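Yeah, one chain of the complex is gone here, protein chain that is, but the others are all in their spots.
In this document, chain identifiers A, B and C correspond to the written order of the chains, with residue numbering beginning at 1 in each.
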Amino acid sequence: MKVFRQGQPVLRGVDLTIERGEFVFVTGPSGAGKSTLLKLVYRADTVDDGRILFCGRDIARLSDDSIPHLRRNIGVVFQDFRLVPYWSVFENVAVALEVLGLPSKIVRSRVALALERVGLEGRGDDPVRVLSGGEQQRVAIARAIVNEPAIVLADEPTGNLDPVLALDILGLFEEIHEGGTTVIFATHDRTLLEVTPRRLIVLDDGRAIEARAGLTELSHALAHEGSANDHARAHDDVSGPLRIPGYDDLDEEDALALFGPHAGR
Amino acid sequence: MKVFRQGQPVLRGVDLTIERGEFVFVTGPSGAGKSTLLKLVYRADTVDDGRILFCGRDIARLSDDSIPHLRRNIGVVFQDFRLVPYWSVFENVAVALEVLGLPSKIVRSRVALALERVGLEGRGDDPVRVLSGGEQQRVAIARAIVNEPAIVLADEPTGNLDPVLALDILGLFEEIHEGGTTVIFATHDRTLLEVTPRRLIVLDDGRAIEARAGLTELSHALAHEGSANDHARAHDDVSGPLRIPGYDDLDEEDALALFGPHAGR
Amino acid sequence: MLSRALRGLRLQLGTQLLSTATVALALLCLAGALLALENAGAWTRRWGAPVRVTVFLTEGADQAATESLRGALAALPEVEEARFVSSAEAREALGRTGTGDRTIAEAPVELFPASIELRLVPSAVSADRVAAVAARVRRLPMVAEVETYRGFTERLSGMLSGGRAAMGVIAFGVMLCVLAVVSNTVRMSLQARMREIEVMRLVGASPSYVRGPFLLEGAMLGALGAAAAIVVLGALFFTLRAHFEASFGALLGMHPEFLSWGVLALLLSGGAGLGALGSGVALRRGLAQA
Partner (left out) sequence: MLSRALRGLRLQLGTQLLSTATVALALLCLAGALLALENAGAWTRRWGAPVRVTVFLTEGADQAATESLRGALAALPEVEEARFVSSAEAREALGRTGTGDRTIAEAPVELFPASIELRLVPSAVSADRVAAVAARVRRLPMVAEVETYRGFTERLSGMLSGGRAAMGVIAFGVMLCVLAVVSNTVRMSLQARMREIEVMRLVGASPSYVRGPFLLEGAMLGALGAAAAIVVLGALFFTLRAHFEASFGALLGMHPEFLSWGVLALLLSGGAGLGALGSGVALRRGLAQA
């Protein structure tokens, strides 16, 4: 449960389990708490009540020292991009590898690859300040995927892209997902929800409703407040854990440091 | 014509006339130059070649002293919001009225009205830093419309909003338009283009293609590169004027100062 | 405008306090230099001008003639006071200034000629004028010699005015530094707020509308810094003066004075001006960008 304003919790009674290697859409009206949910996962914010489990560990109770290890395994596309305006495109993407201490040769080749994947080849030297909205968004995406994290959290990653490019980018996330990465994709764009029959979580009024088979059921779920649809489950006001279980591809040392074999629930 | 990179002009051969009180959609792929086109109109950027006429005056040749007068008649929703993070919602909206020197009582009531129209009543005291993406976008919209300008330029004003809210906001712009305001609305969102049969300008590869009747023809135009469609006109590489003629509702003194009767073409 | 300026100060209180502290330190340097300069000036006036002339009388000059000479000398416009010093008094005075050498005190009185000590009006004299008076007096019958202490006075005066010039150079250098620092500080504290300026410009604020509160803010910041500097310097000065009055007073032969009200007012307004100037410079950049 997360409360910002007295008596109006943003998220309450959210009880979700996201399996390793899943691809989940999160949607819901503006201000429903999508970004807040993602923030809780990468520990930019902490829950007021309840638990978030990642590999059996409660993220909310991670020590400050472990947060960097957590974040290195999570790639985030921020809704407001969070780029450094006076850094070049290259520097903005490379920073995600540099913090891992990789040699600059590897950094260069992997950044170039990531920029190519988002369609920004040859723009590496421009300062991000001068890029168009869509281009900045793609820089943010490149940064999130460049270190091949275990989970990618994408908060509205196609909001500034035209439909064709949005589908391309969705394809990119699908590709990443095929490599075993878990993707949590928050979006408003119904077109995207329509094209892929992925698991869908609708946040509304602080609750999570599940709609498993795309838009038709979503409309249904929204119209009937999730009660008439047998795929959608409305939850009580009881806070429960959001489970995101362990991954094999965590880098060994971090995984050990973070999720030791004796770490209980 | 606007050139950022040698040999690759962003806009070329754009020859548009937008009538007083029109409602125009501008669309096109990411990086096509939509934001740049709008920037040229509110003089955040200047053309390298060609003219932009507003009430018969060339905006590109306005003296620096006249720019504020121009901007007071134009409300802009910026793609990246351009809000001051540590100001409250109220202050961010009120600034557009304060620069006009309006008394604070009027400022308060008009800001409250604008916030109500975008669905943010009661959020006036929160710093915008803590707002969700969609809420920030609505603050930006409120600021653009609060002083009832002659033209509203909206750059991707629904990118962070859910479909229902996006339609609401489109309705808000329609409402403003009905009051005689010219609206230029840049968007990627096909749903919005579908619901209203407005004039549509597609920017692609530096040229402007007109598609007058919504999405069907737009798809057509995109597929055939604008040549097979008789509503769409492809232009030569010749730069021409973008005309935005005079409005009656300009505030008298500014209009005089800016667009004196003897001001030629 | 004032309310907008105050709002700015309030919102960025931390940063503003930091800049005020920096400005205060810079101005403290300046005020300190000025203080030293002003006191050095007073000292120079006190010691630099030839204000003392000793007229040595011939041996056995009679009492009445001596007295009439003293009267005549006292009547000169340049002379403030003329005092007769007898041989015995002279011996005693010399014994006092010596380094405890009792021998002088035991020397026969005749060794020390009587004299008339003239104290001149400091404002009325120049070295030339004194030399002319000395030449005239020297020709009188009872006068053995006239000592104008010219060498000593000139050396001291040269040294002091040299010191004063050095102080002036330092004060000027400090002033330049302070100007740079104050305007830089205000600039830095503005840099964090470029977004505000940009937004105001984008919604159609005229440059002067944007500039007003920021200039006022800079001026307030500068004045505050100056006030803090004055308070600190004053506290330091008066504490130290009370403590070392005796010794330094004896050494310098004068009472060190704090900065005059005029200079204080100048410092305050200078601080405000510098703050506004710094804001102005910073704004020119910010306004050009937005």
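Heads up, the rule we're going with is that a residue touches a chain if its C-beta (ideal position, glycine included) is under 8 Å from a C-beta of that chain, and two chains touch if they have at least 3 such contacts.
From a predicted model like this one, the values you see are computed outputs, not experimental measurements.
Student: Could you tell me which shown chains are touched by the chain that is not displayed?
Tutor: Per the contact definition above, the missing chain touches A, C.
Student: From the list A:V95, A:A112, A:L167 or A:V195, pick the residue that touches the absent chain.
Tutor: A:V95
Student: Just one of C:A5, C:A26 or C:L57 touches the chain that is missing; which is it?
Tutor: Checking each option in C:A5, C:A26 or C:L57, the one touching the absent chain turns out to be C:A26.
Student: May I ask which residue of C:L18, C:L76, C:M142 or C:V263 touches the chain that does not appear here?
Tutor: Candidates C:L18, C:L76, C:M142 or C:V263; residue touching the omitted chain: C:L18.
Student: For a quick check of understanding: of A:V24, A:A44 or A:L62, which residue touches the chain that isn't displayed?
Tutor: A:A44
Student: In the full complex, which residues of chain C touch the absent chain?
Tutor: 15, 18-19, 21-22, 25-26, 28-29, 94, 98-104, 106-107, 111-113, 145, 147, 149, 151-152, 155, 158-159, 162-163, 166, 170, 173, 177-178, 180-181, 184-185, 187-189, 191-192, 236, 240, 243-244, 247-248, 250-251
Student: Considering the whole complex, not just the chains shown, which residues of chain A touch the missing one?
Tutor: Residues in contact with the chain left out: 42, 44, 65, 68-74, 76, 78, 82-87, 92, 95-96, 99-100, 143, 147.
Heads up, the rule we're going with is that only the chains that are shown with their structure count from here on.
Student: Could you pull out the chain whose C-alpha mean position is farthest off from that of chain B?
Tutor: Using the mean of the C-alpha atoms as each chain's centre, the farthest one from chain B is C.
Student: So, comparing each chain's Cα centre against the centre of all protein Cα atoms, which one is closest?
Tutor: Of all chains shown, the one whose C-alpha centroid lies nearest the global centroid is B.
Student: Distance-wise, how many Å sit between the C-alpha centres of chain A and chain B, to the nearest whole number?
Tutor: Centres of chain A and chain B (C-alpha means) sit 32 Å apart.
Student: Averaging over Cα atoms per chain, report the distance between chain A and chain C in Å.
Tutor: Computed value for the inter-centroid distance: 69 Å.
Student: Could you state the distance in Å from the CA-based centre of chain B to that of chain C?
Tutor: Distance between chain centres: 64 Å.
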